[in-house]
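FYI, not all chains are in this one, though none of them got moved.
Just so it is clear, A and B label the chains in written order, and each chain counts residues from 1 on its own.
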Amino acid sequence: MTRPDFRLADIVEKFGGRILGDAETRISQIATLEKATVGEIAFLANAKYRKQLEGSQASAAIVSEADAEATQIPRIVTANPYSYFAKLSAFLNPLPEFASGIHPSAVISENAVVSPDAHIGPHVTIAEGARVGAGTVIMAGCSIGADTVIGENTRLYPRVVVYQNCVVGDHVILHSGVVIGGDGFGIAMDAGRWLKIPQIGRAVIGNHVEIGANTTVDRGALDDTVIEEGAKLDNQIQVAHNVRIGAHTAIAGCVGIAGSANIGRYCRIGGGAIILGHLQVADQVEVSAGTVVTKTIREAGTYSGTFPFGENQKWRKNAAQLRHLDEMADRIKKLEQQIEILKEKNA
Amino acid sequence: MTRPDFRLADIVEKFGGRILGDAETRISQIATLEKATVGEIAFLANAKYRKQLEGSQASAAIVSEADAEATQIPRIVTANPYSYFAKLSAFLNPLPEFASGIHPSAVISENAVVSPDAHIGPHVTIAEGARVGAGTVIMAGCSIGADTVIGENTRLYPRVVVYQNCVVGDHVILHSGVVIGGDGFGIAMDAGRWLKIPQIGRAVIGNHVEIGANTTVDRGALDDTVIEEGAKLDNQIQVAHNVRIGAHTAIAGCVGIAGSANIGRYCRIGGGAIILGHLQVADQVEVSAGTVVTKTIREAGTYSGTFPFGENQKWRKNAAQLRHLDEMADRIKKLEQQIEILKEKNA
């Protein structure tokens, strides 16, 4: 398969930036500075990799103004090389196209409304009352519940499940194994047994949201669970019932968000963090990986709370003392009092 | 779709409690105090939301004796508003019914025994020797392994997998993406390579258990992995081989339970907790979210162990000192000894 190639001149015409060096240089793919070879363009988004630029075999590079003269290979100079790279790569690597139509093995309810411009893959099931918009691709083995609405130009990878009566917006990407709208964890103790509380809210996924493999987003108990526009969720995240995730918030893998937590816009949550329920996180909060957020965060900023790891024997000793930290505080206070007495005597 | 509605008088006849206000008030759905509108009943289970009761547009409310006069809207007074709400909501929101029968796209072994009163959805596979009980619903794309027994009135949402030779009880709910009976993580090092240890025990899921989306329960190595009656598991929990989870224990999302851990009855495990293997947890133990349980817990009670999160700069300083806590303890001891000497000199 020969890939189409483009002149740097074509690229800046499309995406902006200015060229230093030969504008006729042809490139067909993006690569890392380390691995790039003839016909490939690399990018330098972080000054600490400048050394790699020197030895790079790339045919061209995308660099910031500050790095404009850090190499002599043909280059595109732009304010934000990383987003330039993202745009150029999306241009060079378009998503595979899927022909419109419904695979004969799919099982579509007569009462479902599927756009003729949608692609429905093998072994998909779409229940009564569901709707699927134009340009949407639903790959093999997905299951769409009754009365659920899937918007336009959305892409569901194989084996995604969306339960009944949910909403998935336009330009959404759901990766394999994602489960949207499963029952929230609602139980009430009654005479020694847990009663199930029906989960009658919806899960509502905004436009331009992407959700990684095996992530789960529960439906609401009474009101809805909502993921706002442009939020990006990595793999294996658990979003409990009635959570709200603000627009353009990015959440790394393995995060757990408990019921009714309300996360702001433009937050960044690190991998493996746990956000407890019924609390607020302000806009533009960054939570470090592995942190357990136990109460409301009212101010933008970076919040952390992990035990510093180290060599086991050392950790063991420090952790053992940690069990006595409250007593240590008392002993320090007592020492301070005694010192004061001695100081007076010695004055 | 018009929902059926009921008089408060009908409801207390069915579920008990006493009415204050107009017993002819008709309601058709449950809602939160905040969102409820005409025809809806809200509930007050926690005194801290009493303020919302004042402004609520609900047609009726479920309240405790203590809150019987906290509002003048028609109300049902009951000892436990939360479980009353659970029961009433289940009545008002019955599960969708599924017609008996086997979808033609399902692949059922000739040697499997499926009750004629079960519903088997599209693209399901049921292997030889498996049995499925009456009233059970197995939705699209589930896979039931050889010789596995699924009880009665049990519900498997789309894309559940139960491996061979497992047992799933009656009135069980398994949400999408659940995997029951996958191999436990059993390996033995032999001459620089890991040998796989066959996992020949079963996974046995008791009656009235509910398991959330993408949770995994491994089969036993030699003996069985067991989840006892009435236990409730949220999403994305990992239950390793030979774990036993006691009856009516509730486990929140993202918990990991290592091999051969034995969890008691009526425990409550918070989200993201990790329970190490080969240990016991007594009945009625509560483990806080994010806690790593590293040894046996013999007494009922609440157990915790997370690093208190905070503003990053502050955490960084405290965490840095934590690496020296053992030395700090030594320094305090030394200070105490020196103080004693000085006190004697100054006596």
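Keep in mind that, in the parts below, a contact is a pair of C-beta atoms (placed from the backbone, for glycine too) under 8 Å apart; a residue touches a chain by one contact, two chains touch by 3 or more.
Computed from a prediction, not measured in an experiment: that's the story for all the values here.
Q: Could you tell me how many identical protein chains the full complex contains, when just 2 are shown?
A: Spelled out: 2 chains shown, and the full complex contains 3 copies.
Note that only the chains that are shown with their structure count from here on.
Q: Taking the mean of the CA coordinates per chain, how far is subunit A from subunit B in Å?
A: Roughly 25 Å separates the two chain centres.
Q: Within their complex, state which residues of subunit A touch subunit B.
A: So the residues of subunit A touching subunit B come out as 105, 107, 123, 125, 141, 143, 146, 159, 161, 163-164, 177, 179, 182-183, 185-190, 192-198, 200, 214, 216, 218, 222-223, 236, 238, 240, 254, 256, 258, 272, 274, 276, 287-288, 291-294, 301-308, 310, 314, 317-318, 320-322, 324-325, 328, 331-332, 335, 338-339, 342, 345-346.
Q: Looking at the complex, which residues from subunit B come into contact with subunit A?
A: Interface residues on the subunit B side: 29-32, 35, 80, 82-83, 85-87, 89-90, 92-93, 96, 103, 105, 121-123, 139-141, 157-159, 173, 175-177, 208, 210, 212-214, 230, 232, 234-236, 248, 250, 252-254, 271-272, 289-290, 306-312, 315-316, 319-320, 322-326, 328-329, 332, 335-336, 339, 342-343, 346.
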